[in-house]
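Here's a structure for you.
With one protein chain withheld, the remaining protein chains of the complex are depicted in position.
For reference, chains read A and B in written order, and residue numbers begin at 1 within each chain.
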Amino acid sequence: MSLTRLLAIARKEVVQILRDVRSLIIVVLMPGVLVLLFGYGVSLDLKGLPVYVLDQDDSQQSQDLLKHFQASEYFHVEHVVAGYKELTRAIDDGHAKMGIVIPWDFSQRLRDGRLIEIQAIVDGSDDNSANVLIGYTEAVVQGYSAQMQINWLRERGISIQPAAMNVETRTWYNEDLESSAFIIPGVLALVMSVIGAFLTSLTISREWERGTMEQLISTPVTTMEIMLGKLAPYFVLGMFDTVISALIAIHWFHVPFRGSWATLMVASAMFMVVVLSLGFFISVLAKSQFAASQIALLITFLPAFLLSGFLFSIEQMPVVLQWITRILPARYYVSVLKKIFLKGTPAAMLYADLIPLVVFTFVLALVATRSFHKRLE
Amino acid sequence: MPENNNSVVVENLVKRFGNYVVVDRINLEVSKGEIFGFLGPNGAGKSTTIRMLCGLLKPTSGHAEVAGFDVSRYPESVRQNIGYMSQRFSLYNDLKVIENIRLFAGLYSVPASNLQQRIEWALRMANLKGQENLITATLPGGWKQRLALGCAVLHKPPVIFLDEPTSGVDPITRRQFWELIHQMAEEGVTVFVTTHYMEEAEYCNRLALIFRGRIVALGTPSELKRDSMNGELLLVECEPLGDAVEALQSAPGVIDAAVFGNALHLVVAEAARSIPQLESYLAGRGITVTRMEKIRPSLEDVFVSLTTGREAAEERAS
Partner (left out) sequence: MMDHFQSAIVVEGLTKSFPGVRAVDALSFEVRSSEIFGLVGPDGAGKTTTLRMLAGIMPPDAGKAMVAGFDVASDPEGAKHALSYMPQRFGLYEDLTVDENIRFYADLFGVNKAERDTRSEQLLQAAGMSEFRKRLAGKLSGGMKQKLGLVCALIHRPKVILLDEPTTGVDPVSRRDFWRILYELVAEGVTILISTAYLDEAERCHRVALLHQGKLLFCDTPANLKAKFGKGVLSITAAEPRILRDELKDAEGISSLLLTGDGLHVVVDNTARRIPEYEARLKRAKIPFDAIQQVAPSIEDLFVDAVGAGAAPHA
């Protein structure tokens, strides 16, 4: 193997990447964009949801209940309306995601110790936020209700610990933060799939399409030199982008990082080889750049998105799909990522995920190498 | 509508891009039924002129009329009355033969009443009757040519533009294609050809050579070979060839000397005078001449002589 030839191929590939605006945008901006997209996209919706209130009682107690709603960061009480029609219209127009009706006899029932029904009308067209709203509303109301009960009992000389009420609230408040911490590590797998498979898949097919491959294979360069030379720049770029994404996750989104960087790098390097091999293989098989890029997206990005456990938990999937995820390298990598970030699992304990990843690495690299021949047929 | 027999009239046509004059006062008259060839190096203004004549580009100044329509004022009418065929870009390779024909019929707005008849005509002309459902990509070269031509003239335009229509095609197929062109010309269709392929240029009734935006030669192929060459052409066979070229570059009366296969081609001012002169010149340098005679210049010789001669003249003038 000639180092000169290998470097010549690598150098050419780098120059071509740098001179192609589209690849450059993908390489430079995409990691950041993806992390920010998933970081914010998942959690932002569920705060400050607009709420309109119809307070038919307008007493000090009803005002007190309202304050509890306003104190929660999940609600934003936009408007207190005077009538039902205004309330329903606000929900219809989309100005409010939820309307709350406090009945006219709220304070009276409170004094009498009777059951009070607070009405909450929720915009169910957005399933996600509707569920959250209902949950939070129940929490706020129950919290208030418990508070009232404690007051009532205290007035009668019985004191009760309010501990139970608070625990529930904390769970709700944390869940959000956890979900972004849960999701972001998996974004690294997406970043790698795009760079490793999508960009790489263009490399061989582009040379065929442009006609330069014909001359290339008439020179003494070997298939190994072509493969390594072409993939090396993408490997470096992919690892670099992974580090950038990890840093954004940790320092911008404060995703906890409890494991070791060494393990992260090794696992990432392996996954990188996997996607690069896949990308190369696709590039060899596909007749055109267009076909190559579509196949790459279908085989790497889409499964990484839907089936790797990055966004949707594998345990909740139908059994058939769960079995399918076993042959997805992304599944193992995402699992490793989550464990390194969130649990700080040491490398030795990751064997269940790392061993399949190692196997994939070898098998796919071998397949890719064997797939390319210096021949026109 | 043209009162005379001219189908294309060009008067002082100019096209400027910014400060750069690409077409510099071109004057032409092409009669109905004439096969007219446009030659010139790339960047000489050939394609720009053709585009103006096709109504695709507006002239900066000057006047051009194609099929009776002023190209500046009525470009759409011009386009409705011309056909364009380029060897490489005319047909959609993944469509069937009949689909291509129908597509072009639609593009050229062939009226429904004529449609079937024109389709039949195109198929017969291309020798593809019965093969309508073949995918165009699978047709051998010669047939694609004829199909492309058929598609370009479905609407019976009075003027057609052909861009290197038969390059790469075998000579027999080429001759058959040009038979078709000749028939069309006989029926009064004016044919404009652009090409680098001197074998195609020979089929033209008249040729114009464009260089740096100007016409530097205009006439029949024979006229050009006879009159436009800057000098006369000699064929020289001698041993050793390599030394001879060098020696002859600086020989008296030699305008140009170049290797050509196993011999040399020399451009001299006057063959009769140069032959004896050069024979002794070479003998004096130990070079044995086995053959030295005047030969007819080819169109390529004319082309090269005119363009490089011009370049040299312009360089000397500047």
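Remarks
Keep this in mind: a contact is a pair of C-beta atoms (placed from the backbone, for glycine too) under 8 Å apart; a residue touches a chain by one contact, two chains touch by 3 or more.
Every value quoted in this text rests on a predicted model; they were computed, and no experiment measured them.
Among B:Gly106, B:Gly168 or B:Gly286, only B:Gly168 touches the chain that is left out of the view. If you put the hidden chain back, the residue from A:Asn131, A:Asn151 or A:Thr219 that touches it is A:Thr219. Among B:Arg16, B:Arg51 or B:His196, only B:His196 touches the chain left out of the display.
From the options B:Gly37, B:Gly55, B:Pro158 or B:Gly231, the residue with contact to the unseen chain in the full assembly is B:Gly37.
Residues 2, 4-5, 7-8, 11-12, 15-16, 19-20, 210-212, 214-222, 374-377 of chain A touch the missing chain (whole complex, contact as defined above).
Where chain B meets the omitted chain, the residues involved are 35, 37, 40-43, 127, 140-143, 164, 167-173, 175-176, 178-179, 182, 186, 196-199, 201-207, 220-223, 242, 258-263, 295-296, 298, 300, 303-304, 307-308.
The criterion applied here is as follows: only the chains that are shown with their structure count from here on.
Chain A and chain B, compared by their mean Cα positions, are separated by 63 Å.
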